[in-house]
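The complex appears here without one of its protein chains, the remainder shown in place.
On to chain A.
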Amino acid sequence: MTLLKAGPYSVRVNHRSLIVGVVLLVLLVAALLVTLSAGTNAFPMDRVVAAVFGSGTPAENLIIGELRLPRAVVAALVGIAFGVSGGIFQSITRNPLGSPDVVGFGIGASTGALVVLLILKGSLAATSIGAVVGGAVTAAIVFALSSRGGVAPLRLVLVGIGLGAALNSLNSLLIVRAQVYDAQSASAWLVGNLVGRDWDEARLVGGILVAGFVLCLVLHRPLSLSEFSDERSASFGLSTDRTRLLAVGTGVLLASGAVAVAGPIQFIALTAPQVTKRLTGAPGPNLVVSGLTGALLLVLADLAAREAFQPRQLPVGVLTGLVGGAYLAWLLGREWRKGRA
């Protein structure tokens, strides 16, 4: 344990988590630089740095500064949002499957966005609001259905998976009923994509991340205590239901914000906290490292989706779906064996 102090603020941090966090940050910056330089039009690093600061040639400024940079920044921010959100949900459900994309909050956010996109024909901003509202409504329903004199974590996961399945068919219904052109763009959106994302999107997720960060500062200690049984955490003066409500609210805000700009990219929220746990070997919730892991995963996935299949670009959601799906199967198998052992 390392004690971090800043003025009146003092917090204890796991030693290895701190090192892992710094290493991830360095890797993230490196991955971002590679993303900016690599491609059909490859640039050397010094040109990349010049273009980032706006002092490149017009072509460099356009390709690096205006096309690649905002997309890479959005990828990193969305990755952080998914990673932190996943960390929060896995902490409160005490379950590696308790991630917003499995538990239906991500699907609910998509439903909200689709309603705005297909029925109300709203703008990007309106779609984002739709996603956040959709996620929040889903969370409220899951909470109501799974609370019987307190919210039991496992019940939350199971109810969430069930509701997610129902919402998935609602999403299909919305698409089937839409005009062909709208339906096509909605289906593409549902895969999760970062192509063409710009500074508007970056500002939107950035804003949500700032709010999420403040909430996480409040949440961190209650969350780490609530990983014990409800009785034990209550005996230390924690109000478990209030903690869960605030945590779900924060997690849904972050996940919905990410879904709003990038579509429901699968499995980042599921994988990031698990990778974090293996890297740090520390107990949860470890939200900072989880966010950094999510960012690194998504930036690398988007780089691969952009460049590995040239001349075509894959939506990044297809790639994370493939890799993450395999990972989910492995995880389920392991949990099942653990349950039987």
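By our rule, a contact is a pair of C-beta atoms (placed from the backbone, for glycine too) under 8 Å apart; a residue touches a chain by one contact, two chains touch by 3 or more; residues count from 1.
Following the convention adopted for this analysis, contacts and distances are computed from a predicted model.
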Practice task
Consult the UniProt record of the chain that does not appear here and report its protein name from "Pyruvate ferredoxin oxidoreductase gamma subunit", "HEAT repeat protein", "ABC transporter" or "FAD-binding protein".
Solution key: "ABC transporter"
Handout entry: Among A:L238, A:L270, A:L287 or A:L303, residue touching the chain not depicted
Key = A:L238
Practice task
List the residues of chain A that touch the chain left out of this view.
Solution key: 1, 3, 8-12, 14, 94, 149, 217-218, 221, 224-225, 227-229, 231-232, 234-239, 277, 281-284
